[in-house]
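What follows is subunit A.
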Amino acid sequence: MQPVATTFFFYLLSGLALLGGVLVITRRNAVHSALALILTLLALAGLYLMLYAPFVAGVQIILYAGGIMVLFLFVIMLVSIEQSQKQEQFNQFWLIGLIAAVALGGMFTGMYVKGAARLPQHALRLPEQSNTQQIALMLYGNYMFAFEIASLLLLVAIIGAVVMAKRKI
Partner candidate 1 sequence: MLDYITSYLTSNVTPGQAGNVLWAFIYILLIFLGLSVAVIAMNWLERKVLAHMQVRLGPMRVGPHGLLQPIADAIKLLIKEDIMPAEADKVVFWAAPLLVVITAFTVFIVVPFGPTHAVTDMNIGILFMLGVSSLSVLGVVMAGWASNSHYPLMGALRSSAQMVSYEIAMGLAVVSAILMTSLGQASTGTLSMIGIVEAQQAQQTWFLFKFFPLGLIACFVFAVAMVAETNRAPFDLPEAESELTAGFHTEYSGFRWSLFFLAEYSAMIAVSSIAVTLWLGGWLRPFPTWLSGDTWDLVFSLFPGFTFLMLAAVTFFNTARMPRHPYFRIQTLGLAGFGALLAVIGIVLFIPPVRDRIQDIFWFSAKVAAFMYLYIWYRGTFPRYRFDQLMKVGWKVLLPIALGVLILTAVVGVF
Partner candidate 2 sequence: MPDETKSPTPPSTGEPKGPAGSHTPPSVEPVPAQKPGDTAAVPNSAVPGAVPKASAHAPAAPAKPAPASQPWNSPLVDRLKRQYGSGLEAHTYLGQNYFVADFSLIPEALTVLRDQEQFDYCVDITAVHYPEREKQFDLIWILYSHPLNERIRVKACIADGASVPSVVSIWPTANWLEREVFDMFGIRFDGHPDLKRILLPDGWKGHPLRKDYGIIQQDNEWVQINLGIESGQ
């Protein structure tokens, strides 16, 4: 099966992701920021699809866009918007932010200019059909221990949340 208009979709999705990212940090209204973040996440899911990683794309949509962001919005909606709008957005962290941005930009530029030789000559072609199986094999085979540790960590977080939210259990 031949992909259609690959370049076009790549730029479209990247552009959307970037637009969303910029909106996230420039919007004063927290709900608008969250919605822009969802746009970014969806665009990323599209990029994953283009990389022949449909499972990752699906998980991205279900977990991030459908699950986590809903909870984000849930919390933000209960916060008084008027108050947050009055607050200064670019506050005292602007210096740190600038340094981080410059450092990251430098890294990317360096990679682009000098790192081309270190990358493989053509993009890796993952077989589309076995993508899900490959992830499963990786997770439950090579990285079994890390996976279990991560799930334990999440369990701790759940228990902590329950304890904090409820006085009596």
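Selection rule, in plain terms: all candidates are chains of the complex that A comes from, given by their letters.
As a working rule, a residue touches a chain if its C-beta (ideal position, glycine included) is under 8 Å from a C-beta of that chain, and two chains touch if they have at least 3 such contacts; residues count from 1.
These numbers come from a predicted model, not from an experiment.
Candidate 1 is the one, among 1 or 2, that touches subunit A in this complex.
By the touch criterion given at the top, residues 1-2, 4, 29, 31-32, 35, 38, 54-55, 57-59, 61-62, 65-67, 69-71, 73-74, 77-78, 128-129, 131-133 of subunit A touch candidate 1 in their complex.
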